[in-house]
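Got a structure for you, written out below as structure tokens; questions coming shortly.
Only one protein chain is missing; all other protein chains are in place.
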Amino acid sequence: MKTIVTDFEYLPAKTVEEALELLAQHKDDDYKIIAGGQSLNTAMKHRLITPEYIIDIKGLSDLDYITFDEKSGLRIGALTTHRSLEKSPIIRDKYPVLAEMEENVASVETRNWGTVVGDLCNADPAVDPGPPLIALDAKVTIAGKGEERVVDAEEFAVDFFETLVQPGEMVTEIQIPALPPHSGVCFTKYSQIHGDYALASAAVLITLDESKKKCVNARIGLGGVGNAPVRAKKAEELLKGKEITEDLLAQAAGVASEETSPISGIEASAEYKKDLAGTLVKRVGKEALARAQKA
Amino acid sequence: MKQQLKIVVNGEPYDLFVEPKTLLVQVIREMLGLKGTHQACDSSSCAACTVILDGMAVKSCSVLALQANGKEVLTIEGLADGTKLHPIQQAFIDNWAFQCGFCTSGQIMAAKALLDENPNPTREEIQEQMDGHICRCTGYNMINEAIRDAAKRLQSEKSAQSGKGAA
Partner (left out) sequence: MKEYSIIGKPTPNVDGPAKVTGEAAYTIDMTLPNMLYGKLLRSPYPHANILSIDTSKAEELPGVKAIITGKDTPGGKWGLWRRFRELSDQQALATDKVRFIGDPVAAVAATTEEIAEKALDLIEVEYEPLPAVFDPIEAIKDDAPMVHEDFPSNINATRHIEWGDVDKGFAEADYVREDRFVLEAAHPCAMEVHNSLASYDKGTGRLTVWTSTGSPYFVQQNLAEALKLREGDIRVIKPHVGGHYGGKNSTMPDAVNAAILSMKTGRPVKIVYNRDEEFTTTEHRTAQNMALKIGLKKDGTIVAFEVKTMTNGGAYTGLGATTLYLTGTFITMPYKIPNYRYDGVRTYTNIVWGTSIRGFGAVPAKYCSETQLDRAAKDLGIDPLEIRRKNAVIPGYEAPGQYKFESCGIQPCIEKMAVRVKEKWPKLEKDEGIGYCAFAYMSGGIFNWIDTPYAYSSAHVKVNWDGTVDLYSQAADVGQGHNTVAAMICAEELGIGIEDIRLHMGDTAHAYTDLGAWGSRETLMNGNAIKDAAAQVKQKLIDIARLKLGENIAYDLVAKNKRIFLELRPERGLSYYDLVKDAIRANDGVPLTGTGHYTPHNKGMISPAYGMGIMAMKAKVDRETGHVTVQDVLVVHDSGQIINPLGARGQVEGSIHMGLGYGLCEEMPMDQGMLLNPEFVDYKILRTRDMPEIEILDVPTYEPNGPFGAKEAAEATIAPAAPCVANAVYQATGAEFYSNVLKPEKVLKAIREAEKKQKASKATGK
């Protein structure tokens, strides 16, 4: 069976400062950051990646947190595992959509060791947390030595396996604003086999007005249907300011579908994935609406 | 360059030196000779190599050994109490929950992690826990039944013990 054959220098960091220092030192070197390494180790086994340095941040316990307050919303530290997010009472109470999403991420074993931020940084276009973070208007904090910037979740991944994180930088945190009243969020993904990579995934947030009739805000995130997770802005616009009916949702789903640019693969054609994205938007949109009406 | 790895496996402390590229499964199988943990894929997709690391089921093929430094590992070899099989092991035998047996160690370790956390899981909860595991022989149903059976055995063992305590 395959093992990692190419040697690397192993640089563990214990604190964020240490990690940023190591990153600054090796800015121009061929390095990779490892957190859980659930994708990285496989890539190294297959010699797809053969870094000279591995900077290990798994030990940064100061970044393993999930906190919430109404004012600043939710904060997810970069070393939070998928499993911690899934099981967190805060998440189950305030953002159950994230727990729903986690229940279908790969396997329990992967979720136990792999981190949410690591998954985002690996930047597979089908990354499960991508769409719900877009729908929830999440921000991602990227830090370098002595500097820090915050980017929108929808901007974070720029291409297949490529993000805004530059050499010398790392992600430290994800922030999600508190949900306004009368908001509902739902996520689903479709894969033929449970727990598999999504052929397409969709997350929809709907916020209703006081009367719970009119949609005041909508956000739609889609996964697996482009070179990175996609925000379906045109479809969102269609919903905003209107009373959401099944017809309107179907129309928005059609528009969202057109905002995708999937590629064909062995499992399905681009055309199928495009249609699938629309179907999923319609389904999660309906559920998000129902949740918003109850909220 | 080799680095120190202090690790406790099945209750035994080990002080080892490993190349940083070494995976946990290599330490378990090759350095410690614990061949009960099997590998069946190269893409972290089958969970045959599952062990319990500080209480959590993980794929030992996908964890750098050095990341387990200072931690405790439980493998299939550490489950039985001397010659007495663990109730999960016995339930796997009694329910014909394996055939070729190659994925069984990983299945049993994942079941152990589940039952430690949730002593009375539903069929759905068992399936969620076990979903990462490929079994090419059984079709899974008999594994799920074994885990439900094991849960019952563990609970009756526990109540027997607490009964003794009261007396």
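For this structure, a couple of remarks:
For reference, chains read A and B in written order, and residue numbers begin at 1 within each chain.
In this text, contacts are C-beta pairs under 8 Å (C-beta built on N, C-alpha and C of every residue); 3 or more make two chains touch, one makes a residue touch a chain.
Since this is a predicted model, take the numbers as computed values, not measurements.
Interface note: of A:120, A:276 or A:292, the residue touching the hidden chain in the full complex is A:276. Within chain A, the residues in touch with the undisplayed chain are 1-3, 5, 42, 190, 192-197, 199, 266-269, 272, 276, 279.
In the full complex, chain B contacts the hidden chain through residues 29, 34-38, 40-46, 48, 75-77, 79-80, 85, 89-90, 92-94, 96, 98-105, 108, 126-128, 130-144.
Heads up, the rule we're going with is that only the chains that are shown with their structure count from here on.
Chain A and chain B, compared by their mean Cα positions, are separated by 30 Å.
Residues of chain A that touch chain B in their complex: 1-10, 12, 34, 37-39, 41-42, 44-46, 54, 56, 58, 83, 103, 106-110, 112-113, 194-195.
Partner chain A is touched in their complex by these residues of chain B: 1, 3, 19-23, 26, 39-44, 47, 50, 53, 56-59, 61-64, 66-67, 110, 113, 128-129, 131-133.
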